[in-house]
Structure formats: structure tokens, C-alpha cells
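Below you'll find the structure I mean.
Just one protein chain is left out here, and the rest sit where they should.
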Amino acid sequence: MPQQTNTTTRASLWPGLLTMILFVLVPYSYAAFTGTPQPETSGLARVHSAAESIYCVKGISPVTSILLIELAVLLIVVLWAWLKQGEPGGKTAVFHQHGWYLFTLALLIAIPFIIAWQTNSSPCTRGKAFFWQSIYIDVFILAILALSYNLMFGFTGVVSFGHAAFFGTGAYAVGLFMKHLEWPWWLAILASLLLGILIALIKGFVGLRIKGLYFALFTLAFAEVFFLLAGNRIMVNITGAEDGFTFTVPDWLNMTKNRLFFYYLTLTFLTLAFITIYRLMHSPTGSVLSALRDNEERAQMIGYNTFHFKLLAIVLAGIMATMAGILRGLALKGASPNVLGLDFTMNPLLMSIVGGVATFSGPVIGAFMLRLTEQLLRDSIITIGTLSLNIGDHWTLILGIIFILSVMAFPHGIVGTWLSKNLHTRNGWITLFQRPKTNKDTFVQSSHPPSSTKHKETS
Amino acid sequence: MGIVLQLENVHTFIGQYHILEGVSLEVPEKSITVLLGRNGAGKTTTLRSIMGLTPPREGRIVFRGQEIQGKRPFHIAQLGIGYVPDYRAIFRQLTVAENLRLAERKPGELARKLDLIFEIFPDLQRLYHWPGGQLSGGQQQMLAVARALVPDNSLLLIDEPSEGLAPVIVEQMMAAIRSLSDRTTVLLVEQNFYVASHLADQYVIIEDGRSVQNGRMSELVSNPELVNRYLGAA
Partner (left out) sequence: MTTTFDSSPALRTGALRQSLLISALFVVGLLVINLLFFPVGTVAVVLLSGLYQGMLFFLVAAGMSIVFGLLDVLNLAQGSFFMLGAYAGFAIYGALPEGTPTTVRFVAALVGATLAGGLLGGVVEIALLRPLYVRPIFQIVLTLGLATAIEEIVREIYGPAGLIPIEPPAALDTTFGVFGAQFETYRLFIIVVGFLLMVSVSLLLQRTRLGIIIRAGVQDSEMVEALGINVRRVFTLVFVLGTAVAALGGMTAAPFLGAYPTMGTQFLLTAIIVIVIGGMSSYEGTAIASILVGLTRATAEQLSLQYFNTPILASVSALVFMVIVLLVRPTGLFGRE
């Protein structure tokens, strides 16, 4: 599908372009026009301080309006592209194929400012907007983790119960390298990623020998070893045992100080992870991965070395999950054994299932739904007769119940169910809007197929 | 002569594949009826549909005046249908005795039938305490048929009893099945035309999931053109 790859490439340029304009060009020209607030600084620091003076304004600001206008324009363009999709030329292909993704991205870029505007607080200093940014940072990190889990579980069919091993390794390693070895941030991150790849390779090669459920249990045990070691008193001088440890990060990476920056940093990584998976699954390699999931023996018989493909999926997922862990470590400036615990295997699994296994946006939607619901319900109290329940205190229980219900009644998740239910309706709408029947197939293709999860008919 | 089993326009899907696209047939009492057809025509699926293992999506299956489509397999079996699948499905970890005991529907049934079983399949007597996994193909086939004889079944569905067996054993198997036919009704799937023509009283030809032809076996044997058309060289 050369055409599709092409449009994805163009689509992937968009977030980069937007970020460039908003966070480099605008502040830089502002700095150039108004004279720098701090003349002695130069380069990036200058841009940064200029950006601060533009964006860190309390309440409604010119930036908010710019962002809102940007959103509106994007929405109109997407709608226009959708209506014009039948026409040849293909200029609108990016929009009508990826319109919703781009719109969501634009919305996420704007969200800190919208919240600041709505709560009349500054996005750069302590306050409501600041607080919500940290929630979104958490959501993004979990979404990366869920995307990575879905790549293994949903798209490749490799069941693993040990994803926390990657996540925790990322969080621990980056901190330990920076704290004990006093490595600079980039070296620590790089080394942690390499460690993640190493773990992925070990798992991959073991997976060559151990199959199916045995592999899933192997990964569970693998993660558990890490959990036990990290939390043990023996390691108290290194990992701080049960309490975990903290470390210091450079100021610009410090989430407490530069939260807005950290927000965009995690958003960038989420976008990257999404695009990587999207492109991977639309490439020939992706088709092999799906074939592997549906029937490994058949894929082998056709002549694919399934091991290489599986290894690729595990390593890619490993890198993403480790990166999520690194971001988490940096955000909290510390790590404790719970990042290696079952929670961080359960969470991505649950998010994938709630959102939709083997769909692109499912895990992200799952992460948003669950984490934001948790936040919104944190302090709400339900009173039934004399019994009053604080939802926040019971969140894990509620999660467990959501988990069971969604597995039982909702196995394709939000996205999967929506897709299969609406494919029909949407096709109906298209035929209404479309004059000639020329390009109908492209549109149907552009939406990912209804998730074909592990639903096996017994034959 | 009553009709024991009657299929009316049965349609069966496996996953999304439409395997049976309308099978109708009748099995008269105390006789042997054979299902003929090429590989993949849907013969095994017909038997599995009767058993409820691949439940039909459309059509009627009437067994002794009772509609059985949509019932669970164990229920269908309890009504008096014995099933011998083509892969024999001998439980390898169980001994011959345990394999037979598994088929009991009422306590003591096996004890009553044991003499009969040993009479038809004398081999099983000396192998009585062997694990099923150690039996040869022919012995496993005998055990599979014997297992269907333990309860009082009024219909036996036997899938490819001669497949992969040595000619001597095939003859033995044929004798055994023939001896069953005055006791019970048999619906047979058989690729081997020699076996089919010597055993069966009636035939039904299935092609591409449809029943296309039926009649008395003797008529089919004397009609080489028909044999050629549906079954290739006989």
C-alpha cells in the first residue's frame, strides 16, 4: 500500500510542524520583536523565556484564542475533506484518513491552555491547570504503555503478563544511572532503553523455545523476580527497598518546574508511539504480524520466519514500554517497587481491552477513560441509604469490576464495537453524500477493520 | 420398515464457511446406509451435525420422531445415537476397560454387553487392560466401534471405519459392522467403494454440501455411469 504509507508520512509531519510553529517560531519571533526579557541569555534559553512570557499568562490569553482558532480551522478542513473525499487529486487524503487523529492531537496540544482559560489559572505556575497537566502526563505515559501492550497482545497475539518488567526497568534504570553513576540525562535514558531492548531480546529468544501460555507465565515470573529484587532489603542502599528512591533531574526536565514542557514531551512520545504502530501495522510486516496472531503455523508454512517477526514486535513493544517507564521515572523523579508490580501489567491489559484490542486508538482511549474517570471520581462519595462509599478509595475494586464486565460483555472494546456497529451506518452516509461511486473503497479501507480479536470459533 | 433418522435441508456453517448447503436424507431402521462423496463434500460434517458437534443453522433433524437439531451433543447421544469419529478418538491415557466404561450410560451396562463385544471383537478381550495409546490402528478402530455398542444405541454413526487399515483388518471390520445391522441401524461414511458396496443397503451421495442422489446400493453398483460422475473412478 504505497499510497497509504505516503499519506501517513505526511500526516506524521503535522504534529512536528505544529509544535515547531507554536513553541519555536512564535516565541522566537516574539522575542525578536519585543526585545528579549533577559538579554544575556541566548539560544534555546532565550526561546524558552520568551515562550514563558507568552504562554504562562493567567486565564484567557492571546494564545488560547490562537489555539482555539487553530482547532476550528482544523475541524473545518477535516469536514471539508470528508465531504470532498470522492474527488480525484488526493490532496485531502491526509485529512479524511487521519482527520480525527489530527483533530485529537490538536486538541491535546491546546488542552493545557483551555484548562488554564477555564479555571482562570496560569499553565506554568502552581494551580488547577498545573495540576491537570500532571494528570494528563500520567495518562499519556499509561497510553504509551497500553499501546505497547496492544502491539504484543492485540496485533501479534503474544500474551505476556510481565509488561511491568519493561516499565519498571525504565523507571528504575534511568534513576539509578543518574543517581549512582551520575550519568548525564541522555546517557541514562539511552542506557535504560538499551536495557529494555536487552530484556526484550531475552524474552524474545526464550519465546522461541517456550510457547503460548508457558511464555505468558514465564514473563509473569520474570517481572516478579524484578519486583522481589527491587523491593528487598538487600538492595536497600541501591534501590531503597520497599520505599523506593528519588533522584534529581536537570531543571528543564523537572516536571515540578517545567510541567508544560514535560506535558509536550510525553505527548510527543505518545504521538511517536502511535505513528510507529500505525505505520508498522499498515506495512507488509504488519500483515505478517496479524497473520502470526491468527495462525502461527500457517504463517510458518507460507515461509515466514515467524521468530524474526515476533522478536521485532517484542523489541518494539519493549522499547515503548521502557520509554514509558523512563518518562514515569523522570516525572516522579523517583521509583518504587510498585512500577514493577502486577498493577502495571493489569493496567495496560485492561486499557487495551476496554478501548479495543487490536485497534489503533483503542488503548489510548482506554487509558484516557480509565485514568480520567479515576481522577474525576476520586473524591466523589456515593450514598446508598446509610452506606456511603468513597469511590476514590475503592478504585481498584471498581477497576476489577469494570475489567470483568468489559471482558464479559464488551470483548471488542469501545473502538472495536463502535467500528463494527458503525461500518454499516457510515457506508450508508457515504453513499448519500457521494455523487460518483469512485473512491468508496479507499474510505472503507481507511478505517481500520473491526477488531478481529482472539475470537476463535470452535470448529 | 420405519425411518429412524431423517434430515431435511440441513445447512451447517463452520466459522464463516458454509459447509452443508442443504442435506436431506432418510435412514431406514435395521439397515446400513452409506454416505458417499468426494473428499470435502461434507460427509463428516453431516455426521457431526447430527451429533450436534457442529450444530446446523437451518433445517430439521428428526430422530425417532423427535427433532434433535439444536440440542447439546450429550443429550443427542443419550437419546440413543452412538458416534465413531474418523479419527477414532480413543483416549490414550485410559485402558480399554476404562474407554468402554466411559461409554456407559447406566451402571452395569458394560457388564451386560461385554460378552457381545468380545464376541464381535475377540482381540479386545486380551487387550482389556492395555492403555488405549498402545493399541494398533485396527485395534483402536475396534475399540471405537465397541465403545458405541456399550449403551443401547438405536443408531450408530460410523465415520470411515476402513481408513488406514490393513485389508485383513478391513474384512474383519466389515464382518463386525454387518453383524451389527440386524441389531441396530448404521449410518456409515465410507470412501472405499468396495467396502461401501459390500456393506450398505442404501446410499446417499453428497456433493458440495448437498445431497444429490440416493437409492438402493444394488442399483448404484449396477450403474457405473453414476458412480463415475459423483465418485470418480470406483
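Letters A and B mark the chains as written, and numbering starts fresh at 1 in each.
We adopt the following convention: a residue touches a chain if its C-beta (ideal position, glycine included) is under 8 Å from a C-beta of that chain, and two chains touch if they have at least 3 such contacts.
Keep in mind it's a predicted model, so treat the numbers as computed, not measured.
Engineer: Write down which of B:89, B:212 or B:226 is the residue touching the left-out chain.
Structural biologist: B:89
Engineer: For the chain left out of this view, which of A:211, A:298 or A:378 touches it?
Structural biologist: Of the listed residues, the one touching the omitted chain is A:211.
Engineer: Even though one chain is hidden, which residues of chain B still touch it in the full complex?
Structural biologist: Chain B touches the missing chain through residues 51, 53, 72-75, 77-78, 83, 85, 89, 91-95, 98-99, 101-105, 115, 118, 125-131, 134, 147, 151.
Engineer: May I ask you to list the residues on chain A that touch the chain which is not drawn?
Structural biologist: 159, 161, 206, 209-211, 213-214, 216-218, 220-222, 224-225, 228-229, 232-234, 342, 346, 349-350, 353, 394, 396-397, 399-401, 403-404, 407-408, 411, 453-458
As a working rule, only the chains that are shown with their structure count from here on.
Engineer: Using mean CA coordinates as chain centres, what's the gap between chain A and chain B in Å?
Structural biologist: Comparing mean C-alpha positions, chain B is 56 Å from chain A.
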